[in-house]
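Every protein chain of the complex appears in place save one, which is left out.
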Amino acid sequence: MLKQIEGSRAVAEAIALSRPQVICAYPITPQTHIVEGLGEMVKAGELTDCEFINVESEFAALSVAIGASAAGARAYTATSSQGLLFMAEAVYNAAGLGLPIVMTIGNRAIGAPINIWNDHSDSMSMRDAGWIQLFAETNQEALDLHIQAFRLAEELSCPVMVCMDGFILTHAYDRVDMPAQEQVDAFLPPFEPRQVLDTARPVSIGAMVGPEAFMEVRYLAHHKQLRALQLIPQLSAEFKQQFGRDSGGLIRTYRTEGAETIVVALGSVNGTVQEVVDEMRDAGTAIGSVGICSFRPFPLVALRDALQQAKRVVVLEKCFAVGLGGIVSDGVRNALSGIQLKGYTVVAGLGGRSITQASLRQLFEDAGADELEQMTFLDLNADMVSGELERETHGRRTGPTAEAILRRLGTVGSQVG
Amino acid sequence: MELQTVKFYQTGTFTVGNRLLAENERSVQANMERTNSLNSGHRACQGCGEALGARYAIDAAMRATNSRIIAVNATGCLEVFSTPYPETSWQIPWIHSLFGNAAAVASGVAAAMRVTGKNDVRVIAQGGDGGTTDIGFGCLSGMFERNDDVLYICYDNEAYMNTGVQRSSATPPAARTATTPAVGPDPGNVAGTGKNVPLIAMAHNIPYVATASVANLRDLEFKVTKAMGIRGARYIHIHVPCPLGWGSAPADTIRIARLAVESGLFPLFEAEYGEVTGRTKIRQRVPVDEYLKLQKRFAHLFGKQPDTARIAQIQATADRSIARFGLNGD
Partner (left out) sequence: MFQIRIHGRGGQGVVSGAEMLSVAAFLEGRFAQAFPSFGSERMGAPVMAFCRIDDREIRLREPVITPDALIIQDPTLLHQVDLFHGLSPDGYILINSTRGFEALGLSEFTRRFRAPRLCTLPATEIAMKHVGRPVPNAALLGGFAAISGEIRLASVVAAIREKFPAAIAEKNVAAATESHALVAAAREGIHA
């Protein structure tokens, strides 16, 4: 059924349709509307056979989900940014224990300095924890991916993170097609755990594993993600058959046939990228784009196939590896191993800075003319940066950058003492 | 003829396998049908108080619930010595997640039991003093506040033993640990203000809080059984001597635990909804010295020049405890 609702609400309804049994919630901007929506549905009796638990921290939230999942209940939670870091220990624990928990990440920057706006640094901080990471391009895809995520998680016994851009998607009203309960039930069977805490068949879960078996356990975790490379497209195809639309999968290509320049990105910015691609194609430029949906497992083969004929690849990322360069770029470079083409890393949108059509147009034209640096920070305020660097060369004691910049800008709040 | 008053002491309390009692009055441990939930073959040290306490507690809980228990364990000695991969000594469903989240994981398990209709299956969370009073404190408080149907058992051996005897917030004043060494002008642990988790648990107004000791099996079994008859958040704090960490003889574990109780340093009491409802009075009080002397972690207080001032401080703590909980026997 078509609805015009907030992205968070769409996700909450999709979760509810997936018959979760235990939902644990701790508030953090910008995911809070999701769990608030779910809490309301449980309290009002709309979502039945579901326990909604208000916990005292994100660490507790994922821990409650771990206990619930290990005991055979379909468990869900959501977080962002600082909250994801606070539960980091539990994130690794859930993956190591093979628990099919689904968690929404309302993508938000990580401090210091504190920032509530969107970028991908939070999900990226947990990229090697062993969770499957799927990135939604639209609110429709966000709601669809959650339904797919429960199925994926339970088939593989692997937790899944569904990542959606904070504010840009979570707080946007969009038109979405909400499936019916029967459709979801046909796609998502009840949870049947492989190993469960059961008094009839006692097992001990979570024992220490020493040097004699640890490497094997970790190898098998890697292997599990490699199996996901097959399962993710399969589920997406099955989803399309049953629900009638493209959602999920490993990557999505847009006008890449014959493209000389291909832009690679994750999440909602793909929409804006596609607008610019259309504009430039209309003007005769051979440009296309690829949206990565499955970031973990990283789709090396699919990307290679999509990108290898291009002359240049521009990786547009809302994250970066401090002191090294691009994170997504690293994976793309890996995928293109042995292939000679020009690669550009563009770090954009950090801390919620808008990525505009106009900026992207300029950027892609510069790329096309190969007038781009190897690594660029899009729309960087060069004055602010050079001013700060200048100040730092004159003083031995530098201190926190953000506060120093504020002082230069003369913001009253920073004049303390 | 002169008459002399003779006092007869009942021996049942101190004798685990007392055959003077009817079968249905025997302790769980004396019963041939006991579940042995923590089976032999684990790797605990000789004389480990925690292994003893855990077996006592879980077997009592199993009898009380007709063997319908799931256990959640924090990282620590109990978890490590009971599950050396690929073996396990646990005969019940058991999960170890992390160091600080046992209470939260247990809340999750309890929720799963409710939502899957298994209302007769009960959940026990267990951890050492490190995992309970320090790193697991937040999750513990959260579980209490929500009144989740979980019994949390803390096995208190007064330090982080598994990692090599480091100080925790449960380590008593003057005790030597690896991070509070017995050197310098102020050897051993500082005096501090203390962190009484049973009292903190009471402050959450949960249905049941109790302290217990491996020296008093009957009392421990009674309290665990009583706890399992209650729904909601419950907390039992069990004092468990650690021969390795305390520097005591493995054969002295129960004796030392008894001395802790009889000196007043470890009061035995029960509380419901924030009010003390019962206490075990001390029949024959002992001065703290008798307790401290058996442990090398307090050795620096004795010797040629005993630290009488600090011993007096410890004695004062014991006196206060006895007064506070009304432990003076007749």
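A few comments on the model shown:
Just so it is clear, A and B label the chains in written order, and each chain counts residues from 1 on its own.
Basically, contacts are C-beta pairs under 8 Å (C-beta built on N, C-alpha and C of every residue); 3 or more make two chains touch, one makes a residue touch a chain.
Keep in mind it's a predicted model, so treat the numbers as computed, not measured.
By the touch rule given at the top, the unshown chain touches A in the complete complex. Among A:274, A:329 or A:345, only A:274 touches the chain that is left out of the view. Annotation: of A:49, A:174 or A:365, A:174 touches the absent chain (contact as defined above).
When the whole complex is considered, the residue among A:6, A:58, A:154 or A:317 that touches the unshown chain is A:6.
Residues of chain A that touch the chain left out of view are 2, 4, 6, 29-30, 116-117, 138, 165, 167-168, 171-175, 268-272, 274-275, 352, 354-358.
Going forward, only the chains that are shown with their structure count from here on.
Taking each chain's centre as the average of its CA atoms, chain A and chain B sit 45 Å apart.
Those residues of chain A lying in contact with chain B across their complex are 21-22, 24, 49-51, 53-57, 59-60, 63-73, 75, 89-90, 93, 97, 197-199, 201-210, 213. Against chain A, in their complex, chain B makes its touches with residues 67-70, 72-73, 79-80, 82-86, 88, 90-98, 100-101, 104-116, 121, 138-139, 141-142, 145-146.
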